[in-house]
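Missing here: one protein chain of the complex. Every other protein chain is in place.
Order as written gives the chain letters A and B; numbering starts at 1 within each chain.
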Amino acid sequence: MAARSLAIVRWIGVSLALVFAIWLYARPARKTDATSLRRYPNRISVRFWHMWSAEWKDVVDRIVDRFNKSQDKYEVIALSVPGGADAKFLLGAMGGDPPDVMAQWNPVIPTWAEGGMLLPFEDIMSPQERAQFERESYPIVKRVGQYKGKTYGFPIGLQVKGVFYMPQAFKEAGIKEFPKTWEELVSVSERLTKRDKEGNIVRLGFMPGSWTETAPLFGGDFYDFKQGTLTLDNPKNLACLENLVAIRKRDGYDAVSRFQSSLNSSSYAGGWPFIVGAFAADVDGPWRVEQISKYAPTLDYATALVPPPKGGTPGAGLGSGNFMIIPRSARQKAGAWAFIKFWSGLEDPEVAAEFYVWGGWLPPSDAVARAPIYQDYMRKHPQFRTFVEAISSPNIRAQPPVAYQVFVNDAITKLEDQALRGEISPGQAVSQLRTKVDQEVLRRKRLGYDE
Amino acid sequence: MNKISRLAVHVALLALAIPASLPLLWMLSTSLKSDEQVYSGTGTHGSTLGSLIPHPAVWSNYPKALSTVPFDLYLRNTLTLCFICVIGAVISSAFVAYGFARIQFRGRGPLFALLIATMALPGQVTMIPVFEMFRRLGWYGSYMPLTLPSFAGVPFYIFLLTQFFRTLPEEIAESARIDGAGELRIFSRIVLPLAKPALATCALFQFLGTWNDFMGPLIYVNDPTKYTLAYGLQQFMSAYGGQWAELMAASIVFTVPIIILFFFAQRTFIQGIATTGGKN
Partner (left out) sequence: MTTKTRRDLVGLGFISPWLIGFIAFTAWPFLRSIQLSFTRYDIVRPPKWVGVSNYQSLFTNDEVFRNSAWITLKFAAISVPLMIVAGVTLALLLNANIRGIAFYRTVFFLPSIVPTVASTAIFMWILNPQIGLVNGLLSKIGITGPGWLNDPKWALWSLMFMGLWGVGNSMVIYLAGLKDIPIYLYEAAIVDGASPVKRLYKITLPMLTPVIFFNLVMGVISALQYFTQAYIMTNGGPADSTRFYALYLFDRAWRYADMGYASAMAWILFVAIMLLTAALFGTQKRWVHYGG
């Protein structure tokens, strides 16, 4: 480029940049986020942090808005912290500037409660509220949000998985009814798997849930809630893993691994693999029902509880959920509690039922499930009923409420992965799991931790 | 440069440019796809370069992405931070580098070793003490922790500039010293102008670093109106996976200013005019 024309281009560029900069800085701050700027400056502000983003953030904003409109003492200000939320929370709490309430789904409750960082809800509930909570909540609620007998996480949406399946695919394979036992499901799934001419899987007959999700069906458990001890090498856990590995072996270790990675890693929108026919049967969570109704409303699908093996525990599974926590050093505990009550449905299940519908979350109590809005939703989406039925079962297990829960989960995931690749045998996986966790517990004892 | 070597260079660059531009092309193509197109089919082998072309092109992803998140606000904040940090980092690093590179003072060796040492410790474990420190200073909740430290110089740039300054021969400074010029003058009048390419490089890196910094603002800022573009971008990644098409659209908008900046600012770093006849 001739030097002259380059100089001219430069000057034009610079002046454009200048104009742009002036425009950018001279604009007044718009009301960009409904909840980021104070709408009710005279009220007490309650800081709420959460990890939702994308379309779920909109749901949260709507709920917050409803709460703010429903009373005139507090204003909840929501902050979406999509990554690094745990670190930010810890630093904030350490620095004496925590949020007043936070929505959590990571297995941090035991660790944070152990460290005295969280407020037990027993300290803030009135006797009537406490009685109501005890009475109405599903059994699983106590197992997930509680630690050493106290409630540190208040449920605002539960989750348990079930089977999503394509009735059409089953019909084509000559199966009229959804299998009632695990063995049956596994055996028919072989017929339902389709491959292309190179042997790559194009549709997988049955994608089971994870080891921890499936073990309860076999009567296994990783934690004994009565004794308060870990039961990692429970023989039924081993039986379950052997079964899962056998299925994987039959389908092909490598083939499944490649297939899985070819699938859309985004669970969002119309990209969910089940929608595009990647599975004849897949184990997944209740929020999918809402997703399907939004992005693939004409999809012909059904849901069912995961069938137990012969002699196993029906209606079993692994429950988890979204929980509200209040840091001990929060400044607006009362405001936080008012907000939590409102969202969870303890205050008014009829009002809260709508929130659960918006988010596709399972209710923590019968009261919410029976509310007209929720009943109506279940009528319109009969597939959702499966999950509501599932979550109320007392056979739903929870993750071990120990302070080193994340370590245990990581170890389980890693060893399960190795077993499912055929690298180690299920027996080895279980014994290594036991050894690893024992080692860690020992190390913690030496460091002086209580557990 | 003779014709053959010119051709050879062209061929080599063209060949390498294809894989190099692939990430950006993929971003562009995804940003124009509808959600189902993003992963076309399952288990189908042989996705080719052809799958890079979206049919149809969904241009609406762009306005959608830009309106989901308050881009102008985040852009304003990000530019402010970038401007401050770049000025702070480049000037102070140049200053410090001059000291290390051109002045033989006692303790230079050990202090330089200390400088390198500060880069050898993973930041994960100093995050908490650093946070505690900033909190005690009362800087939590402001931009101070993100901007002020750059005025103390950044070890990466200090090291880089030290290397550059050391390549300059002593003679240029000697004659100035004989004339009675102080070090400061030598620094500003002689050395700095010669180091323009290196300084521009540092400015570019600092700009990029601040532009892309996610954790910094996340931890120290609580007011959503003060967040940056990096935070805005993260909003497209939900806990259940990403909204790929919109994420890519947002990323393109995020990236394009820098591409333009780089393209026009290139001449400052790089030798543009040929030397007399010889290959570089």
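Everything that follows uses one rule, which is that contacts are C-beta pairs under 8 Å (C-beta built on N, C-alpha and C of every residue); 3 or more make two chains touch, one makes a residue touch a chain.
These figures come from a predicted structure and were not determined experimentally.
Student: So which of A:Asp65, A:Asp86 or A:Asp366 would be touching the chain we can't see?
Tutor: Checking the options A:Asp65, A:Asp86 or A:Asp366, the one contacting the hidden chain is A:Asp86.
Student: Of the residues A:Gln146, A:Ser262, A:Ser344 or A:Gln399, which one touches the chain left out of the display?
Tutor: If we include the chain that is not displayed, A:Ser262 is the one touching it.
Student: For the chain that's not shown, point to the residue among A:Asp72, A:Glu190, A:Asp224 or A:Asp254 touching it.
Tutor: Reading the full complex, the residue touching the unseen chain is A:Asp254.
Student: Across the whole complex, list the residues on chain A that are touched by the chain not included here.
Tutor: Output for chain A: 86-87, 90, 93-94, 111-112, 114-117, 198, 200, 254, 257-262, 265, 403-404, 406-407, 410, 414, 417-418, 421, 423, 439, 443, 446-449.
Student: Residue-wise, where is chain B in contact with the chain that is not depicted?
Tutor: 1, 5-6, 9-10, 12-13, 16-17, 20-24, 26-27, 39-49, 92, 95-96, 98-100, 103-108, 111, 113-122, 124-126, 128-130, 133, 149, 151-153, 155-156, 158-160, 163-164, 166-171, 183, 187, 194-195, 197-198, 200-201, 204-205, 208, 212, 230, 233-234, 237, 242, 244, 247-248, 251, 254-255, 258-259, 262-263, 266-267, 269-280
Here is the rule we use: only the chains that are shown with their structure count from here on.
Student: Could you put a whole-Å number on the gap between the CA centroids of chain A and chain B?
Tutor: Chain centres of chain A and chain B, defined by C-alpha means, are spaced 36 Å apart.
Student: Applying the document's contact rule, which stretches of chain A touch chain B when the two form their complex?
Tutor: Listed in rising order, the residues of chain A that touch chain B are 10, 13, 21, 24-25, 27, 29-30, 32-33, 36-37, 47, 51-57, 79-84, 87-88, 91-92, 94-97, 105, 196, 198, 200-203, 259, 262-271, 273, 276-278, 287, 295.
Student: Quick one: in the complex, what on chain B touches chain A?
Tutor: 35-36, 38-39, 41-45, 70, 72-73, 75-76, 79, 127-128, 131-132, 135, 140-141, 214-215, 218-219, 222-225, 234-244, 264
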